[in-house]
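First up is the structure itself, then whatever we jot down about it.
Here the complex is missing one protein chain, while the rest keep their positions.
Then we have chain A:
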Amino acid sequence: MLSIQITTGSDVPIFRQIVEQVRAAIACGKLSVGDPLPSVRALAAEIVVNHNTVAKAYAQLIRDGIVESHQGRGYFVAERREIFTKAERTRRVNVMIQPLVSEAALLGFSGEEVLAMVEKQFSKMVASNQGNR
């Protein structure tokens, strides 16, 4: 089940918020390969956002290889495949690690402690993904 929360007045544009939340829902197993996404109009009505903005987010997800569009049937979570180079994938993860590391350092965690916490989250996610299949 996909539930998307939009924040206005943020420096993240709404279309990007949608893209990120769909990606997160797939990553943590709330959506699995082959699951349908709501239609553009249905999602637009649900989150009260211009339909062109939702369509733009879906187009981005298709370009990223995360979602497929089947003519006349709608949008579905695609089979995972690598469409980014290793360097690009590393860059994307690094963007997310930066705020995590500074917050953890500020709160007095060591590198090992942070690593352990990340690993714990990772195995939790893998377990819940297997539970869903």
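Before moving on, here are some points about what is shown:
The definition used in the following text is that a contact is a pair of C-beta atoms (placed from the backbone, for glycine too) under 8 Å apart; a residue touches a chain by one contact, two chains touch by 3 or more; residues count from 1.
Just so we're on the same page, contacts and distances are computed from a predicted model.
In the listed set "Putative ABC transporter ATP-binding protein YxlF", "AzlD domain-containing protein", "Nitrile hydratase beta subunit" or "Cu-processing system permease protein", the entry agreeing with the UniProt name of the missing subunit chain is "Putative ABC transporter ATP-binding protein YxlF". When you scan A:52, A:98 or A:128 for touch with the missing chain, the hit is A:52.
Considering the full assembly, A:11 is the residue among A:11, A:79 or A:112 that touches the omitted chain.
Touch with the chain that is not drawn comes from one residue among A:2, A:28 or A:44, which is A:44. For chain A, the list of residues touching the undisplayed chain reads 6, 8-15, 40-41, 44-45, 48-53, 56.
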